[in-house]
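For this depiction, one protein chain was excluded, whereas all remaining protein chains were kept in their positions.
For clarity, chains are labelled A and B in written order, and residue numbers in each chain start from 1.
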Amino acid sequence: MITQGSSQTGTALLYVPGNSFIHRMNPLTKLVGLLWLAATTFMLPPGGMATIFVATFLFGVLAGAGKAFIKRLILTLGPFAIFLFVIHGVLIERHDTIQHEWISFSPEGAQYMLKILVRVAALLAASMLFVTTTHPANLLKALDSHGVPPGIAYLIASPLLLLEPFSARARAIRDAQQARGLDLTGSWKARVKAFPALLIPLVTLALSDLDHRATVLDGRAFRARPFRVVLDAPVDRPYERWLRRALLIAIPLQIGVLLWL
Amino acid sequence: MALIDIDNLVFGYGKAAPVLDGVSLSIAHGERIAILGGNGSGKTTLAQWIAGSLPRPGMTARSGTLHAEGKPWSDWDALKRAETIQFVGQIPSQQISGFAFTVYDELVFGPGNLGLEEAEIRKRADWALDTCNLRHLVERDPFTLSGGEQQRLSIAAALVMQPKALVLDEPTGNFDPESREKLLNQINQLPEDLTVILCDMALKPALAIARRFLLLDEGRIVADSDAQAILAHPRTLEVFGAPAVTEAALAIRAAGRWPEGKPLPLTYGQAEALFKEVSHAHG
Partner (left out) sequence: MLTVDQVAFHYSAATPVLREVSFRSEGGEILALVGRNGAGKSTLLRLLNGLRKPTQGAVVIAGKNTRDTPPHIISHSIGTVFQTPEQQIFNATVRDEVAFGPNNLPLTPQQREERVVRALARTRLTDFAGKHPLDLDQAQRRFVALASVLASQPPALLLDEPQRGLDQRGKNLLEEIIREEQAAGRCIIIVCHDMEFVARLASRIIALSEGRLSADMAPVDFFSDAPAMAAASVEPPDTLRLSAALGLPASLTPSSFADHWLARHN
């Protein structure tokens, strides 16, 4: 029953299938673009950051990932905005704090909060644009075909792939222990006491998996050569290569300028 | 030159009693061999030695040697070893690389590491998809497959390396009878020159695949023979039980009613004919 209802590519992915311009872009270009945007948000005034946010959001909608965007953004930014507002707008005492009956409010604090919020929103939207339009398998292939050591690609792939089996196993362990009398409904004290019974088998099994998987990788000649041959690697157009180079030069320059000024 | 030559191998974990206690064994190219043993007999450990996943640092032989095509595994480079022998372990989900998001990518993962030509990789993957009946699953995430499908995938992923030998550790342990039959047929259709080494504690799969049978008991090889002799070995019934039809014939033989020199039935197919002959002889 564990796999029932899960999509064919696992449930841990945020990827939204599509064939938009951004989908078709080489994953490395998108990755470098994301890095550049991250570096850039630190240079821009709030208006600029808001522009980046709106632009990436629109690109996301164009790529067909609008729904995923809105859901994630609300889920993450909503609580974050409330939190920031309470801290900066209300709690922190500033020179311009206005006391109105039982509530106090600082316009400067609110402005500061807004600045942080748009920066996080811009970063989040840019990251969302990357993960919703890039299937991890494609990212792997792009890394592999550009001579990135296979070990690094493996570090990206395996957590994404193993998350679902791992949580399925955690559920199975919980079932097995409850069925032999472990009380998971009682007080928090009882639950703390029950914790080792859930954790130890999970860790033991994960270690055993690791050991076996290392043997499997050896058997498949993983890392026997410095590079892998990759089938169906994502297309890499000349302009994308130039774009990446330009962005990679721009990032340290921008950071340099920022530190200089 | 023999594919595998083991001479008086003694091996154990830590300070515990040896798991393999003086094993000597030679396996030729192209053999179909079953290593049979009960729980705790040491067969999985022997399989790991044969496949080259032992010795490892801190886990070395107490005495004795293993040579693969004339030299110890430790002298082989990882690439050549992967092209020589492949091991498929017991628990299907643990045989998946964790690198591939689809069945197809899982299949081409190994050959990609070998640095083969793209066309060659595709040819091998195509062949393995058909051989192991995986064509309809190419787009699936390997971790969402059933245990039986994962097992077929891990065998296919071993085959695409085009090894000289395939070591299978209880390959049908997780199967229902119907899927077991199918998998055994698929194994039987593998190329003749591929050496197949099957470790099992059920007789049925071994009888369906192997022509040579080793009986491993408490880390020692106590028999090395053909099917009939293995079934007649006194330890066999005790450790494995016999296929039901063989057990029935044995009970009749114990009552002194099975003709001298008449072979025992090993499969249902043989049983019907043999029992009819024996019944007829008794009128």
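By definition in this document, a contact is a pair of C-beta atoms (placed from the backbone, for glycine too) under 8 Å apart; a residue touches a chain by one contact, two chains touch by 3 or more.
Treat the numbers as computed from the prediction; the structure is a model and nothing was measured.
The chain not shown here is touched by just one of B:D77, B:D176 or B:E260, and that residue is B:D176.
On the side of subunit A, the interface with the absent chain consists of residues 1, 4-5, 169, 172-173, 175-185, 196-197, 199-201, 204-205, 208, using the contact rule stated above. If you put the missing chain back, the residues of subunit B touching it would be 38-40, 146, 148, 173, 176-178, 201, 237-241, 243-245, 247-248, 250-252, 255, 257, 268, 271-272, 275-276, 279, 282-283.
Basically, only the chains that are shown with their structure count from here on.
Subunit B contributes residues 51, 53, 77-79, 82-83, 86-87, 89, 91, 93-102, 105, 108-118, 121-122, 139-144, 146, 154, 157-158, 161 to its touches with subunit A in the complex. The touching residues of subunit A, counted against subunit B in their complex, run 3, 6, 8-10, 135-137, 140, 144, 150, 153-154, 157-158, 161-162, 164-165, 208-209, 212-213, 215-225, 227-231.
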